[in-house]
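One chain of protein is taken out of this complex; the other chains stay put.
Take a look at chain A:
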Amino acid sequence: MVEISAYSNTIGQEVDELSRTYLDNLLNKPGPASDPDWVPGPETIGALESSKVLVIGAGGLGCEILKNLALSGFKDIHVIDMDTIDVSNLNRQFLFREADVGKFKAEVAAAFVEKRVKGVKIIPYNGKIQDKDEEYYMQFKMVICGLDSIEARRWINATLVDMVDMEDPESLKPLIDGGTEGFKGQARVILPTMNSCIECQLDMHAPRAAVPLCTLATIPRQPSHCIEWAHIIAWEEHRKDEVLDTDDPEHITWLYQKALARAQEFNIPGVTYSLTQGVVKNIIPAIASTNAIIAASCCNEAFKIATSCNPFLQNYMMYSGDEGVYTYTFETERKEDCPVCGNLARTLTVNPDMTLQDFIDSLGERAEAQLKKPTLRSEEKSLYSQFPQSLRQQTAPNLTKKLSELVVDGEEIGVSDPAFTIAFKYKLIFSS
């Protein structure tokens, strides 16, 4: 078998091209599913090699993505990550070794893959995606995200949607996004303004319901209640001048001990160091194999988009390995009232007696909004503004007012959050 394949492949090939043979085979011939107008051969191969792509995140998914792109014929790769390497990364982020702990992920990952795969150029940036402007993002053919933060996804999504200039096809940058949790994950392809964007799909990734503060303060029942109490209430009470660093073992130990003492007071079993860490850092289980699946799925789509050798994913694939193997591939719909890529205001039915503060809190919990520090404007005036401080003080009295005192039934309000370049439009309908 090996002899045969080597034999048939080597005829008439230059030796230095040999390492590319598997890929070139595909790109030199049309397949049954490739577009009838597709042109195989050097033109396509050239397009692949000259595609400049951006990888966001050099963690569990990012390490895999860089490797996969390098071995898929991409030669011009950039990578952004602000994080440094932690020992708990080593069970899956396979470009890092114990000696690398503390170094920047983007830098170590880029250097490793560049060294291993000949002819690939990878440029790292150790910092935040928000440091870069549209001009920077405009240079790429596409963006591939391996992030663990919803905020960062929403930011890059809004930025790429915003960049689309209908007159200039080059301004449309496909966004390929992967995410994992345990044995599950998803890969999706977003063509900004053309199909459903990350913001349209936000309610599919709803945050876990928060435990009410009064439960934490007065009637804890679960070990996590005791830990959240230590995290939110005890720290504020005893160490409010210090910034809690969830990576500092001393801080976690302190929280753990406070939580444990509280649990003992209420006879609640089950507070452990590991659980404390899990609750406080909101740790999501992560393993190499799931990262491999999702990252490779993203890169497979990137390869198909860059070469057009076969049709790409329209537009969402979810994977679950909990029970056997289960995937669901489907097309998510664009939302006309999406705050990022739509233009209609979203209708929201509210109790007119609700206070503005309660309304703001509800925006944090709503699956499609998830805004932590929103600023609100009605058609007439500023309802509540986080910044600057003078405006915040000026608008703070509105927080205790009822909605009916601030807006009229059916009025549109604008909501923005400094974490995103997004302005939500809500049309408030009073419930009767």
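Simple rule for what comes next: a residue touches a chain if its C-beta (ideal position, glycine included) is under 8 Å from a C-beta of that chain, and two chains touch if they have at least 3 such contacts; residues count from 1.
Everything that follows uses one rule, which is that contacts and distances are computed from a predicted model.
**Q** Just to verify: the chain that's not displayed, which of "Trafficking protein particle complex subunit 2-like protein", "NEDD8-activating enzyme E1 regulatory subunit", "Actin-related protein 6" or "Longin domain-containing protein" does UniProt list as its protein name?
**A** "NEDD8-activating enzyme E1 regulatory subunit"
**Q** Which of A:51, A:68, A:398 or A:416 touches the chain that is not shown?
**A** Missing-chain contact among the listed residues: A:68.
**Q** Based on the whole complex, identify which of A:289, A:362 or A:431 touches the chain you can't see.
**A** A:289
**Q** Taking the full complex into account, find the residue in A:31, A:46 or A:207 that is in contact with the omitted chain.
**A** The single option touching the absent chain is A:31.
**Q** Touch as defined at the start, partner being the missing chain; which of A:38, A:136, A:273 or A:430 qualifies?
**A** Of all options in A:38, A:136, A:273 or A:430, contact with the hidden chain holds for A:273.
**Q** For a quick check of understanding: of A:45, A:90 or A:163, which residue touches the chain that isn't displayed?
**A** A:90
**Q** Have a look at A:50, A:329 or A:394 and name the one touching the chain we're not showing.
**A** A:329
**Q** On chain A, where is the contact patch with the chain that was removed from view?
**A** These residues of chain A touch the chain that is not shown: 1-2, 4-9, 15-16, 18-23, 25-26, 29-33, 64, 67-68, 71-72, 87-88, 90-92, 94, 97, 116-118, 182-183, 187, 219-222, 249-250, 253, 256-257, 266-268, 272-274, 277-278, 283-297, 299-301, 303-304, 310-311, 313, 317, 319, 321-327, 329.
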